[in-house]
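Apart from one protein chain that is not included, each protein chain of the complex appears where it belongs.
== subunit A ==
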Amino acid sequence: MEPLPSPASMDVEAPAPAEPTLPAKPLFAPLKAQEMSDGRVQFRKVSVPPHRYSPLKKSWMDIYTPVYEHMKIDIRMNLKARKVELKTRRDTPDVSNLQKCADFVQAFMLGFDVPDAVALLRLDELYVESFEIKDVKTLRGEHLSRAIGRLSGKGGKTKFAIENATKTRIVIADSKIHILGSFANIKIARDSLCSLILGSPAGKVYSKLRAVSARLAERF
């Protein structure tokens, strides 16, 4: 551990007789990530599910570049453990970078595309929310399949409609649903998806979405 940089040497002048002078205000440079955690390196490990293995291999460079160059975080793939490991460097500017990178990689593992997941790196307020269909309504067998079909729509058009209207990204993995976006948008998307799961027809959801998107657009 490096010793803390000594504060700027203070010239302690002999106090003038009869006048007590206050000491000068100390100036501290902002802490670096390393210093904040007492010079220790921080790690994050993200496990890779088997179905994301080959996409990871394909788009490794797209993941590596922004993490290493822009975020200044070390990233490597542990093939044996099937994990992606992230580590802070000495010149990592901010502690939150590590967390952001971890979230980014996690998002990729959930199924989001790299250009979408990169938004996580760039914007603070984006979150990923996951829930299951059975959280909304207990469906079994064919009903479940039909619900999933309803969610996606023909050729995925319902899903895309929701995505475009609410500026989110949705991943439907069997009975798990992940939504990436800002808080309010996630809420809207989640409402739409829940109504679809509960059985409302796509047209109804569309009309609601239209109203919502219009309202969203009017804000500016």
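The definition used in the following text is that contacts are C-beta pairs under 8 Å (C-beta built on N, C-alpha and C of every residue); 3 or more make two chains touch, one makes a residue touch a chain; residues count from 1.
We adopt the following convention: contacts and distances are computed from a predicted model.
Visitor: According to UniProt, what is the chain that's been left out of this complex called? Choose from "RING-type domain-containing protein", "Auxin-responsive protein", "Phosphatidylinositol-glycan biosynthesis class X protein" or "U3 small nucleolar ribonucleoprotein protein MPP10".
Guide: Answer from the UniProt record of the missing subunit chain: "U3 small nucleolar ribonucleoprotein protein MPP10".
Visitor: Return the single residue from A:Val48, A:Ala165 or A:Ile186 that touches the missing chain.
Guide: A:Ala165
Visitor: Pick out which of A:Arg122, A:Arg146 or A:Lys204 touches the chain that's been left out of the picture.
Guide: The one listed residue touching the chain not shown is A:Arg122.
Visitor: Considering the entire assembly, which residues of subunit A contact the chain that has been omitted?
Guide: Residues of subunit A in touch with the missing chain: 70, 113-116, 118-119, 121-126, 153, 156-158, 160-161, 163-165, 167-169, 180-182, 206, 209-210, 213-214, 217-218, 220.
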